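For this view, one protein chain was removed and the others were kept in their places.
After this line comes chain A, so read on.
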Amino acid sequence: MSRRLFRSRLLSSRITPRTGNSELHNQTETRSAFQLRLMAAALFVLLAFVLLFVRFAWLQVVKHKEYITLAEQNRISLVPVQPSRGIIKDRNGVVLAHNFSAYTLEITPSKVTDLEDTLNRLSGLIEIQPKDRRRFKKLREETKAFESLPIRSRLTDEEVARFAANSYQFPGVEIKARLFRHYPQGEVASHLIGYIGRINATDLSNLEASGQMPNYRGADHIGKIGIEQRYEKELRGIAGHEEVEIDAGGRAIRTLRHTPSTPGKNLILSIDIELQKVAEQAFGENKGALVAIEPATGGVLAFVSMPGYDPNLFVDGIDPQNWNELNNSPEKPLLNRALRGEYPPGSTFKPFMALAAQEGGFRSASAALPDPGFFNFGGHVFRDDKPGGHGVVDMYKSVVVSCDTYYYTLANQMGIENIAQFMATLGFGSKTGIDIEGERPGVLPSPEWKKKRFKNPAQQKWFAGETISIGIGQGYNSYTPLQLAHATATLANRGVEFKPHLVQHIEDAHSGAKTPVEPKPSKTHDWKPEHVNVIHRAMAGVNKEGTGARAFAGASYTSAGKTGTAQVFSLKGAKYVEGQVKKHLRDHALFIAFAPVESPRIALAVIVENGGFGAQAAAPIARQVLDYYLLGKKVNQPARELPDEPEEHAHD
């Protein structure tokens, strides 16, 4: 102890200058008190570490499973792999819709602070046209801020390289490789192929409702209209997915697992795209529609609605200017006239009336009636186009010269109920069930229809006088070109009816195995062959010696046809003179045909909106289509409207 004190004095003489017994005692006391405090401190340290240990055990033992899951979720991102969309081909294998991969420049608005500035700087590197900006603006308004939206698509390799070198200046902007849908035929067949477009809110809720959402995660396009829409399920395929390890910045580090996608099925259409082109060309500047059907199968050979539009505009979201142009054009290029246009059939209705007359036993083919040039019904005079009439007219002649009086009296004789009943069996007034959406049913007039159509009780009653003009395809009659073509095909096929369809085969993209679509007849009409023969003969007569003769002069095949003219504008008794009526009020020209007569390979219906007389405007289009389909003859120019010949159109 003395040594200790000595040392202590030596070392710290200033600190402990005085040393005495009491202090020594005191020091020992404080020392043991200090030891106690040290023990307490040690205990505290131990307790604190036990607390930490408990916390670690809680996280690492009790909650371990939960946290390992969280860590895996952090690390692994499920990236959907989009399937490649099925290709659409025509019956000869010509590609109508396909995919190509290209680079797009995409912006995620939520990651960009000053969008306008970014766009301006970007346009210094990559050409961004005003229409790209407009389209982008529209897309932004339609989508959520965290979605990546294309500002430019189909970048050139040079543009890709230029952006890549400067990408650090553009957070939130990136280049992505994407599969693009492309329609190589452009405007040709646009109405039937349709297009795909960006998935919008409506599409999303539809997908959600049908439980297909899982297959669309990460997808941004969907079929919007036409074949693309109707066969979406087949074309889409099944999305695969990739398990990707990502870092905290979301960058993919490596792929852990890969479930490949199943590509969509290819579609082979019954359409002959060359025929379609011939038909579209034949229309020239005219508006209208043409549907050509293979009678023996119901396969649609051509499905024309003029004018068309370029479906490629829609793939990436159409820019507002183009949209307004298309949507507000008086030509209505977006209207699918073949499917949704409803027109009075005019005189093309007569062959069906004639068949109805025979089948119902109302009038035999040989019955000949005098035609004074008008029909007086209860004081109201219904005129024939030819003043003075056609003389004595039997069924053959009634079709060939398109005698109105013959059908006025026939309609009166049959009554509206019988007409409606028979026409309904041919599909008039109901949807044909073709494989694209949005078909209109048309109007097959009948007392019941009128009751439903009008609210005012005074208008609900059917007047017998209304039946008269139904006989010549006027009045309330209103059908789509598709219905007319369908009925013509059924007539050509002697009552064996096939549901019209655009898709012939569905092809597996891997194996190439083809599954045919709807090969069976949907209905067989129990028509007497001799009744049908009369109609076929009469329609052949139209093209040989009747209203279609000029259009079909010199044809090396036999064909059957019927001209028609549908009134757009009631002249209220005044004489219709083409030149004096504004173009959009001119009559619609119609023509139905099938050929060859003996074993029809093609049946069609043409309507030329405001084309005037069917024989002049519509029949030449039919001639070009038949010439190409049967002979392989191509004209490559619009069908020439035949010069005016009073004899001819007077009988339409």
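Quick note on the criterion: a contact is a pair of C-beta atoms (placed from the backbone, for glycine too) under 8 Å apart; a residue touches a chain by one contact, two chains touch by 3 or more; residues count from 1.
In the analysis below, contacts and distances are computed from a predicted model.
For the omitted chain of this complex, the UniProt record lists the protein as "Peptidoglycan glycosyltransferase MrdB", which is one of "RNA polymerase sigma-70 factor, sigma-E family", "Nitrous oxide reductase maturation protein NosF (ATPase)", "Amino acid ABC transporter permease" or "Peptidoglycan glycosyltransferase MrdB".
Here one chain is not drawn; of A:R55, A:R217 or A:K233, the residue touching it is A:R55.
One of A:F34, A:F100 or A:F463 touches the chain omitted from the figure, and that residue is A:F34. Annotation for chain A: contacts to the undisplayed chain at residues 3-4, 7-8, 11-12, 14-16, 18, 23, 26, 30, 33-35, 37-38, 41-42, 45-46, 48-49, 51-53, 55-57, 59-61, 63-64, 66-68, 70-72, 74-75, 245-249, 253.
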